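Note that one protein chain of the assembly has been removed; the remaining protein chains are unaltered in position.
Per-chain residue numbering starts at 1, and chain names A, B and C are given in the order in which the chains are listed.
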Amino acid sequence: MRFVIAFLICCAASVAQMPDVKGDWVLTIVRFGEPDYTRLKLESNNGHYTGKIWSGVQLDGVAKGSTLEFQCSYEDDDKQRKACGSLSVSASQDEMKGQGKMFDEPATISARRDMPQNGTPRTHQFTPTQFHRLFSGNIEPALHINPGDTVQTKSVDAGGVDEKGEHRSVGGNPLTGPFYIEGAVPGDTLVVHLNRVRLNRDTAGIYNDTVVGSAVDPYYFRDLKRVKDFDSSWKLDRAAGTAMLTKPTDRLKDFKIALHPMLGCIGVAPPGHQAFRSGNLGDYGGNMDYNQLREGVTLYMPVFQPGALLFVGDGHATEGDGELTGNALETSMDIEFTVDLIRGKSLGQPRSENDEYVMVSGIGGSLADALQSATTGMSRWLEEEYKLNAGEVAMVLGSSMRYDIAEVVDPQVHVVAKLARNTLAQIPKPK
Amino acid sequence: MRFVIAFLICCAASVAQMPDVKGDWVLTIVRFGEPDYTRLKLESNNGHYTGKIWSGVQLDGVAKGSTLEFQCSYEDDDKQRKACGSLSVSASQDEMKGQGKMFDEPATISARRDMPQNGTPRTHQFTPTQFHRLFSGNIEPALHINPGDTVQTKSVDAGGVDEKGEHRSVGGNPLTGPFYIEGAVPGDTLVVHLNRVRLNRDTAGIYNDTVVGSAVDPYYFRDLKRVKDFDSSWKLDRAAGTAMLTKPTDRLKDFKIALHPMLGCIGVAPPGHQAFRSGNLGDYGGNMDYNQLREGVTLYMPVFQPGALLFVGDGHATEGDGELTGNALETSMDIEFTVDLIRGKSLGQPRSENDEYVMVSGIGGSLADALQSATTGMSRWLEEEYKLNAGEVAMVLGSSMRYDIAEVVDPQVHVVAKLARNTLAQIPKPK
Amino acid sequence: MRFVIAFLICCAASVAQMPDVKGDWVLTIVRFGEPDYTRLKLESNNGHYTGKIWSGVQLDGVAKGSTLEFQCSYEDDDKQRKACGSLSVSASQDEMKGQGKMFDEPATISARRDMPQNGTPRTHQFTPTQFHRLFSGNIEPALHINPGDTVQTKSVDAGGVDEKGEHRSVGGNPLTGPFYIEGAVPGDTLVVHLNRVRLNRDTAGIYNDTVVGSAVDPYYFRDLKRVKDFDSSWKLDRAAGTAMLTKPTDRLKDFKIALHPMLGCIGVAPPGHQAFRSGNLGDYGGNMDYNQLREGVTLYMPVFQPGALLFVGDGHATEGDGELTGNALETSMDIEFTVDLIRGKSLGQPRSENDEYVMVSGIGGSLADALQSATTGMSRWLEEEYKLNAGEVAMVLGSSMRYDIAEVVDPQVHVVAKLARNTLAQIPKPK
Partner (left out) sequence: MRFVIAFLICCAASVAQMPDVKGDWVLTIVRFGEPDYTRLKLESNNGHYTGKIWSGVQLDGVAKGSTLEFQCSYEDDDKQRKACGSLSVSASQDEMKGQGKMFDEPATISARRDMPQNGTPRTHQFTPTQFHRLFSGNIEPALHINPGDTVQTKSVDAGGVDEKGEHRSVGGNPLTGPFYIEGAVPGDTLVVHLNRVRLNRDTAGIYNDTVVGSAVDPYYFRDLKRVKDFDSSWKLDRAAGTAMLTKPTDRLKDFKIALHPMLGCIGVAPPGHQAFRSGNLGDYGGNMDYNQLREGVTLYMPVFQPGALLFVGDGHATEGDGELTGNALETSMDIEFTVDLIRGKSLGQPRSENDEYVMVSGIGGSLADALQSATTGMSRWLEEEYKLNAGEVAMVLGSSMRYDIAEVVDPQVHVVAKLARNTLAQIPKPK
């Protein structure tokens, strides 16, 4: 009897079949208590399983019973494959669990099948009751939504005042959200289509009475004669689509400008559990203050946290390039957007599209850094989307690129590289 | 009789009346062998003569016989008037000569009446035989012209090749000119209207096969896979107004872009007897490489040397923002321009106008410096032309300013601040 | 009897005297759920109570019974006092509570007496078991200490490896701490004296094999011939105080450099509930990578969160200026420091002192920004500590200032402005 049992156990072990683990997974890798999230598309070939996770690390596995023994490796700068750990994983149809070492660090791993939501897109009315002044993954989601869903919501102005003139938050770009997008995993791209970005009150305020010091010559700035009690509030004529100073000076009594409502802040939770003030910006978007982020634009942002955690706010009735007054015509806003998800692919920085242009956002510590980032992002996008080589990229950029200086007044500077859609239309897009 | 004559001469001298020296003069002030040039508008009041020369120095004179005794003074940073020398000048109707001290330095002074040319404007056909690779006041003028005159001429491409494909100069932006504008004095503004900027051959060349290193991330640049023998020459279809690569790669075989012929180089002799390579740029203009300096544009440049000394060259069939390939679609050009002069007034940096925009050029060592210069220039122009105060300037710029990044590849960076003419049209222009 | 008591109570209430609220308080002001912390020193004068809180807001109160009615005001840019709210506060000897409006926002206020700890300083042995890769106020303190206390602890290297060669954390500057300093309030200065910064193992690693791309010309960087499998690990001879490459190349076989152990990371929780990766830096200190932050140095840092929350880590055996290899001779470290607190006073950015110099850290997005911040910080410090006017500051800086470029490789750049102590010794220090 003991023999039989022993035999059965033995056989059970030896004949335990590896379930079919091919396909798409979402992994959580925990090292020293810190989780990382990544996708894994496992391909199988003759009992070997292969796939890639973050940072170009490749897993190569063989099944031993229901256990997968993975070797980890990566390609170094010299294009040589280097070992970087091993994982022993027990797998079922829908779940994997295991442990091992990665980069000499003990790692535990768990995985679930990636199952995209395929339900009918919904439209959510979301009335914010609380506002946040951080881009952060530590804030409880205000709403969970699916790719394909639409949200109709509102934002208060940069000072925390809503469409009725009521104070709703401490000032400093209070944000609506965060919206948790189901299925979003670091390494994905969140797509946000701005269906509506509309004014919902008749006033806006520039909070300064001179241009900012960093945008002009220091001696000019020093010798500037400031006007006592200059009133820089604006009256919005939504029907006519124009704005004028609320109390125009004599010289500006006919100065009427077109409204171009836009969102100053739109971003996701930044990488690495960081939290940045809502006045900040980076590859996660944020306080981008770009006057082209208007109704009709589609914005593509990297996902850095599970669920992406989308925030919106800081509406401007209109804004000059550079946001030279440090803020623009700050006002509250009615917003409607539809989200989508591009799985397992990310440019690593914001990109946006309108009817005329494809625009890549470069955000950095200086104008030079921001411009380098924007140009590099556009170059990479052309390489990836259009399979252009370095010479071809140079010909397209050298002949046809345009830059916008989005803003020069926030903690990071924002420069946009853009190409006209009708220029791009002349390059065939590979399948 | 001799006695009488002698007496008459003597008396004539002693009672010699100061001629009417009111009005406009051009002064040359020489200190330690170095000449400076400046305008002087003398106003008279009860035997006192007053006027301003460079750097805000004021002359206050009283006539003693035919001699004017001038005291020099200036306003310091605290708005206090400080003495800075004196000059003793003998004046006739049309000429003054004298000497004294300015800023503790011995100075001799000579002046001639400023007599604007009032002749009929002429049109000059100028065929260049020699090209210059410097912006410099030391180069013999190729042609003297009057304000109001028009010049029809040609430029070779940046490599020195003309419309027939012949090498005419060493490469490096060889320039046509210089043109001496009669009556131009430092402190004036030279106005150049570009009547025609037209292609005169069917080829253009980008001389590089990648974007420049300074415009992209250094690691991206390092890892760029350069294409061996990439052919970056272009074929121009002047009739259709388009350009294609001469030998297009498979992926760019349909890539056809619009021609927007422009002048990369347009500038005057720089200040202080300096000479800069024609690849350089500054407040004197130069290798500005701004893709909006096209046919139809009017350019305003400070005058730094007598005669201004205008140079043109470096035609581009078209150019992306930033001139990311280090040069653009370099080609030879047919050029026609009309010059004019604004006397005694200068923004100190280039400004240009087309149908849509007023544009101020900021040129500096970094993007930040260039942007500061452009914004400051636009602010000053609004103060001067529209009499706006600091608060009003802030409202206009904060709501309506646009920036262009002209180029980031030359020894100095060029950023342009611009305002739409229809925005400016809403501000009344004071008399 | 009951009547008498009731009467007494009643009367006591009705004639309730304001307790003596003069002196030092710590306030918490909550608006829309967000707390702010600030000190308040109340002075009393004839029934009026006056004091200042953050951002220069002044409270002016009158007692009505045991209630203090405060008017809030601030001085605007034109030095005019402007009202900004009012608070109604009920006060006991040791506590205040109240509410009102500040800047149009509803505010609740609570306060406790500021009671400095006066106990005997203690020495804490702290052995870290967990490491953090964020500078953040959201992390549970590892240890609470008092001003005057000393901590003896250890740090792992930037890759997470300890003195025994064991992996203890994911890499990326894992930090020891945070240490909560009792009594520290935003607006204070945390003083950290580095008693000991000592190596505790014989190996260190530079993780790169070239200088970083941002510190050299992009074409030089592109054309650099990288050495395959270059071993950039170092062997430390602690007895001799020198380091050599572990496997020196032939040309560097005699290359022996002095050890100057330092802390790359030392910082407090950043302002506004933000959390920054431990590779980041700012006015809160952080990954400052300054090779003068060694044993014997005293560091002064602004307090942004209650308790300050001090983190340390990222030891370098030595480091060149700029940290040109992106990291330095990374190693684990034995650390001993003593903390102190300067109440209610802050330069707003890190300052440090050694035997030779007083050093002010400027941290910014570009070298230009960092230099501006360092120079401004040093100027302000001279104004505050030595009561110098603008002319005197200019004379001292123009004749005697020194700069160090601490690092140019992290997300922010770090430039240090420094003045020799023997220069400063010639300026009398006012009481």
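The rule is simple: a contact is a pair of C-beta atoms (placed from the backbone, for glycine too) under 8 Å apart; a residue touches a chain by one contact, two chains touch by 3 or more.
Bear in mind that the values here come from a model prediction, so they are computed numbers and not experimental data.
Which of C:95, C:321, C:340 or C:353 touches the hidden chain is settled by the complete complex: it is C:321. Across the entire complex, the residue among C:274, C:346 or C:373 in touch with the chain not shown is C:373.
Counting over the whole complex, subunit A has residues 212-214, 216-219, 221-222, 224, 366, 368 touching the chain that is not drawn.
Within subunit C, the residues in touch with the undisplayed chain are 206, 208-211, 214-217, 220, 224-227, 230, 232, 243, 245, 249, 251-252, 254-257, 318-325, 328-329, 366-368, 371-373, 375-376, 379-380, 386-405, 408, 415, 423, 426-428.
What subunit B contributes to its contact with the hidden chain is residues 31-34, 77-78, 103-106, 130-131, 133-134, 136, 138, 160, 167-171, 226, 228, 272-277, 364-366, 368-369, 411-413.
The rule is simple: only the chains that are shown with their structure count from here on.
The most centrally placed chain, judged by C-alpha centroids, is A. Of all chains, the one whose CA centroid is most distant from that of subunit C is B.
Our note on geometry: subunit A versus subunit C, Cα centroid distance of 31 Å, whole angstroms. Look at where the CA atoms of subunit A average out and do the same for subunit B: the two points lie 45 Å apart. Inter-chain spacing, taken between the CA centroids of subunit B and subunit C, is 51 Å. Multi-chain contact residues of subunit B (touching two or more other chains) are listed as 214, 216-217, 224, 366, 368.
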